[in-house]
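A single protein chain has been omitted from the complex, and every remaining protein chain is retained in its original position.
Moving on, here comes chain A:
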Amino acid sequence: MHIVDGALSSAVVIGGAVLTVGGLALGVRSLTLEKLPAAGILSATFFVASLIHVPIGPSSVHLIMNGLAGLVLGWSAFPALFVGLLLQAVFFGFGGLTVLGVNTLNIALPAVLIGLVCQQGIRHANPRIAALWGALAGSGAIALTTLCVAVALLLSGQEFIPAAKLVFLSHIPIMVIEGLVCAAAVYLIRRVNPTVFASLEGHPA
């Protein structure tokens, strides 16, 4: 999922960095005092989740958890995921510093989009239906992320269909797992503390 240094053309790297800076600006602006603890926790969750690799066939894939970040944080998912990616690049050499912009965009933009789409769904009166929307958010964010990765590779000159297929197919198990995790998280939040989603809606600082 993390694209490494040197795999992309410089135009894609620069474009990704510029868009990410825009996303970060929007995200930091929407990051309120109330959202900050959640942003920290989700950033840490993302940072650690990427270390858990699920071996599937010859390859292995890891959890990303960007759907949940998007649901809870909205645009603030950008800074949260950026921090996680930065630390992964520095500490573990996942991805790299030059492709940080593209990687952040690939992971945070689907999070934000999914958050916008499923926002209403997870507030549904029935927690079970809300959990279904959570599942959709969890797996949808991964699907969108694989699409973004494939587009980044396409713009750098790789064949789109085989690359997209490879990335998408290898992440189907992750989509299932993240869907379940995200549904469980939404269900738990709705049961334990239904005000979490409501309280995180943009209060101006």
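In the analysis below, a contact is a pair of C-beta atoms (placed from the backbone, for glycine too) under 8 Å apart; a residue touches a chain by one contact, two chains touch by 3 or more; residues count from 1.
One rule holds for everything that comes next: contacts and distances are computed from a predicted model.
Novice: Just go with whichever of "RNA polymerase sigma factor (Sigma-70 family)", "histidine kinase", "Alpha/beta hydrolase" or "Nickel transport protein" UniProt uses as the name of the absent chain.
Specialist: The chain we cannot see is recorded in UniProt as "Nickel transport protein".
Novice: Could you tell which one of A:L31, A:L71, A:A111 or A:L132 touches the chain left off the display?
Specialist: Considering the complete complex, A:L31 is the one touching the chain left out.
Novice: With the full complex in mind, choose from A:V117, A:L147 or A:L166 the residue touching the hidden chain.
Specialist: Of these options, the touching residue for the absent chain is A:L166.
Novice: Would you write out the residues of chain A that touch the absent chain, in ascending order?
Specialist: Its contact residues with the unshown chain are 1-8, 31-33, 36-37, 39-41, 43-45, 47-49, 51-53, 55, 58-62, 83-84, 87-88, 91-94, 149, 152-153, 163, 166-167, 170, 188-189, 192-193, 195-196, 199, 205.
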